[in-house]
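Here's a structure for you.
Only one protein chain is missing; all other protein chains are in place.
Moving on to chain A:
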Amino acid sequence: MRLVVVGHGPAAHRLVEALRERDTAGAWTVTVIGEEPRTAYDRVALTTHLEGADLAYPPHGDEVEVATGERAVAIDRAARTVTTSAGRVVPYDALVLATGSSPFVPPVEGKDLPGVFVYRTIDDLDAIRAYADGRTTGAVVGGGLLGLEAARAIQGLGLRSGVVEVAPWLMPRQLDEGGGAMLRRHIEGLGMAVHAGTPMARLEAGDDGAVARIVLADGNAVDAEVVVFSAGIRPRDELARGCGLPVGERGGIVVDETCRTEDPAIWAIGECALVGGMVYGLVGPCFSMAEVVADRLLHEHFPEASTAVFEGADLSTKLKLMGVDVASFGDPFAGPETGALGVTYTDPVAGVYKKLVVSDDARTLLGGVLVGDAESYGTLRAYVGGNLPGAPEQMLFGGTEAAGGDLPGATVICSCNNVSAQTIRTAIAGESLTDVPGVKACTKAGTSCGSCVPLVKRILDAELTAAGIEVSKALCEHFAYSRAELFDIVRVRRITSFTQLVEEHGTGRGCDICKPAVASILASLGNGHILAGEQAALQDTNDHFLANLQKNGTYSVVPRVPGGEITPERLIVIGEVARDFGLYTKITGGQRIDLFGARVEQLPEIWRRLVDAGFESGHAYGKALRTVKSCVGSTWCRYGVQDSVAMAIRLELRYRGLRAPHKLKSAVSGCARECAEAQSKDFGVIATENGWNLYLAGNGGMRPRHADLFATDLTDDELITYIDRFLMFYIRTADRLQRTASWLEALDGGLGYLREVIVDDRLGICAELDAAMERHVAAYSDEWRDTLEDPDRLRRFVSFVNAPGTPDPSIEFEVEREQIRPLLPIRPVTGAVSR
């Protein structure tokens, strides 16, 4: 049977993928006709196109025919054919319209002037970028979600930017007046002008005939050489109109709850569909419609009919808009006329606005708005329609550590993939799932935006506990203890070897999970060189060869460059070493130089040259301190207020070689402009007029997290004392491979508790933590220098034990951009084991 899909946006892409995944019999032959010159892409992330992001969705398999740059122009329902702009006549057995929407441009004078754009496709963005070049002012008409994003994008192109919104406040469809006002303060703080509450009169042209300003009804004018309309969408329903299918009064192809039009062979999904009197503009509901139609199509000609229906959608939203958290859930507009009560909290200093709407007995949560701090969004949204576990004001202040166990079954946990709490619970019980990856694979919950994963974890833990299954903290099959517990065992019992630990407190002979973890604990407690004695057998290959394993079995080498400061002579040495050993060189994000392609037997020769020139191990291979990045600071910079380079070097030399549960990164910025990006580091330092601000537990990587401001205006010594204690407390209590960010998130009492431990010495352990760090500093010794001085250890650095001079013949390179790149002899079979 032939399925024709008109349009290739996110909904169409999801439909085709869902069908392909489940149509194992190959019942449907799929043809897609899309008018854009490219295949489907992630329209939600459209703005990132300007930053160079590749938004393309993965292509369908070869069996799906996708025509791009070709528009469907007519449907012949009697003949069941679609005619395209290329003159093709394509027959169908089922037709799905996924034509999306077009931006609404109000009929205002001057709307067709040069310099006026809409914000919908990659082509629109490319046109805006090209036109903006050399111009200085821009404005967006429409202060909704997409409009604000467009305004930020225009600012990113170097233009003075602003927003014109006819409603009295920003994001009127999601936020109440208080939330809109707080958002406005944030937006204005970013240097954008906000004009709300006044309709637009006309667009005026300048001398060159192109648009130059927006004139408002009150006579004021907003200078704008680039004007972008983002004032809502209109469903693209012209094809349906053309063939006599019913459409809504304000547009939209009328479909029933199965997304079928009155013609049983024709369906409509996504923003072009009018279902239950609504047009949905969020991607979540559009995906749900695609899934419903895929299910219906698969069961079309089978005895077992599909019962999938589109049941409407949760329009709750949470997003980070220009760095500001904004969330809206449930019905945030319910007022006293329905007996609803609003509880609000405003902190103008921090820029936070929170509002909960509850029933008149203050027990049932109806909806809410969060601006500036939306951390509690996931939990609060899950309680909409249900009984609050505490007083509303308590919920506002983050007292929301809800047990996932008592959430109503119908609560949608993952709104991207429409997965309810009940679905997750059924999967956990039915499939005997015991971990989050299992739940994700089985239910798809948490696989899109990931914001619901903490909630999924809570439900899982609650279900396991209820089933009498203990939520295991065991490191692996060899130890029934968490890393923190093992750390205490090793420390208190003064254990110095893995053999002693596993024989007295574990089973078997360990594995690649517990051995490196124990090696790290032994190293953190100061047990000599990491390759000494039995410790050598515990180390991961990176620590064993003191270098980083790369995909073809070679290693990379990173000498330490404290604070990123390096003399010309040392730079020349790195260049000479790279040249003489034929290594690929790349500057790292941590202000160092990485040398790739070294074989094991070359590592000692390379390091002899580096050590002779004064370099030390950079520990890029270890779960240890990596770098302390810095900006140039007050020595050179016109704006710097402290010597950030000197502080970065001091910190890097103090903590070099410190073994931790995971890698540690740091940075020091010389002023509030934050050029060193310290707030994305495990410990970040930002200079103030009076000293240093300390930020803790930031993270880049897969799950970025801004560091929390821990203390302000510290002296040099205070700063170092706090960092000493923070690091040692983290090393003692964190789980294996737990970065400081998730450690702090899991720490009972959070940042406040951490302050009590580190500043107020609530646990009475500060003296111990300080002493531990002093021992580390005193015992530091360069691992590579020590290795070069030990002939026994050097003998391990051979490719072949019976042919020490022979290089590994399987390692081959080709040349790309004047440097080597690895040539793999065979294709890998599959990906990594996930643990």
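Here is the rule we use: a contact is a pair of C-beta atoms (placed from the backbone, for glycine too) under 8 Å apart; a residue touches a chain by one contact, two chains touch by 3 or more; residues count from 1.
We take it that contacts and distances are computed from a predicted model.
Taken from the listed names "Nitrite reductase small subunit NirD", "Peptide ABC transporter ATP-binding protein", "General L-amino acid transport system permease protein" or "Thiazole synthase", the protein name that UniProt assigns to the chain not shown is "Nitrite reductase small subunit NirD". The chain that is not drawn here is touched, among residues A:Asp93, A:Asp461 or A:Asp808, by A:Asp808. Taking the complete complex into account, A:His544 is the one of A:His544, A:Lys623 or A:Lys663 that touches the chain left out. Note that of A:Asp512, A:Asp761 or A:Glu774, the residue touching the chain absent from this view is A:Asp512. Which of A:Ala536, A:Val759, A:Val777 or A:Ile820 touches the hidden chain is settled by the complete complex: it is A:Ala536.
Within the entire complex, the positions of chain A that touch the omitted partner chain are 477-478, 499, 508-512, 514-516, 534, 536-542, 544-545, 549, 551-553, 795-796, 799-803, 806, 808, 810, 824-833, 835.
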